[in-house]
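A single protein chain has been omitted from the complex, and every remaining protein chain is retained in its original position.
Coming up: chain A.
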Amino acid sequence: MLHFILRRLLLLIPVIVGLTIIMFAIARLLPGDPVALAAGPNATQAEIASLAVEYGLDKPIWVQYGNYVAGLMHGDLGTSLLTRRPVAADIKAYLPATLELVFAAMFIAVVVGIPLGLITAVWRNRWPDYLAQVGAIGAISMPRFFLGLLLQLCFAMWLMWLPLGGRLPIVVIPPRFVTGFLTIDSLIAGNWNAFFMSLRHLALPAIAMSLSPLATIMRMMRASTIEVMQQDYVMTARALGLPQRKIITKYVARNAVSATLTVIGLYFGWLLGGTVLVETVFDWPGLGLYATKAIVSQDMMPVIGVALVIGLLFVFANLVIDLLYGVINPKVRYS
């Protein structure tokens, strides 16, 4: 077990090397001069040159890369040309917002998608199934930002049940930073008001993000449930008098979930990299917004840093999924 985890963590090294090399190459290939852009429109040639020296951008690219990797060893992700702040500090400030959003969206997708998949499989080719399938096609095919706009229009503008955007109202003092997740931090601080406020702010963007993984998880779960229901052991369970409800919710569900786990892991990475549009629509101060601003101003250090962090999180997420396989399917655990 420990051996397995260690081996998977070693896999992170080639991921890091690959990501940084690709990102550095792209940074070099891009047209335009990021240093001039950062120095501002009125900067003299000398000022631009001194800025380049200050950030080590005058050196050949392999020296820059060497310096970057050396910095990486002790957690230094370089410095942003634009904000003039360490990228690591920026990411620490923005990442929790994105993670909170992604976790919330995945939570909704799993908690709703898996039971729906079971239900539609049991009621397949009858009206609950048709209804859910039509809904799923709609959810998958609708762009997330558009869905976000619709949700805002409906729940924030017309019904006024939920706030339009942001993480907390300005008047609410955010809880002390522990995890960076406002919901969890306000619970730790015992601040119920802040907890409910942050939950209300989280709701719409999380729903907007959750619908397409939810629909995919539901369809996967439906397909694998139908397959599992035809297994011999389900017949045996019926033949020995187990109630249908128990067969479905216990015996079938656990076997069907393991096929769905893969999708959950992949979607986690996909959501992490794809928060930008939802963050823009909901004014959510996350990694997506941060990376977009950096890309637009050709500020490469934050872009590389964000890519690296998302890559690492993706590998971690899939490691967790692989461990969960073992929990659900004992055969994997022992071999």
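Here are some notes:
In the analysis below, contacts are C-beta pairs under 8 Å (C-beta built on N, C-alpha and C of every residue); 3 or more make two chains touch, one makes a residue touch a chain; residues count from 1.
Keep this in mind: contacts and distances are computed from a predicted model.
Look at the chain that isn't drawn here: its UniProt entry, checked against "Biotin synthase auxiliary protein", "Oligopeptide/dipeptide ABC transporter ATP-binding protein", "Quinol oxidase subunit 2" or "Cytochrome bc1 complex Rieske iron-sulfur subunit", names it "Oligopeptide/dipeptide ABC transporter ATP-binding protein".
Residue in contact with the omitted chain (choice from A:Ala139, A:Ala237 or A:Val281): A:Ala237.
Within the entire complex, the positions of chain A that touch the omitted partner chain are 231-233, 235-244, 246, 250-251, 254-255, 258, 328-331, 334.
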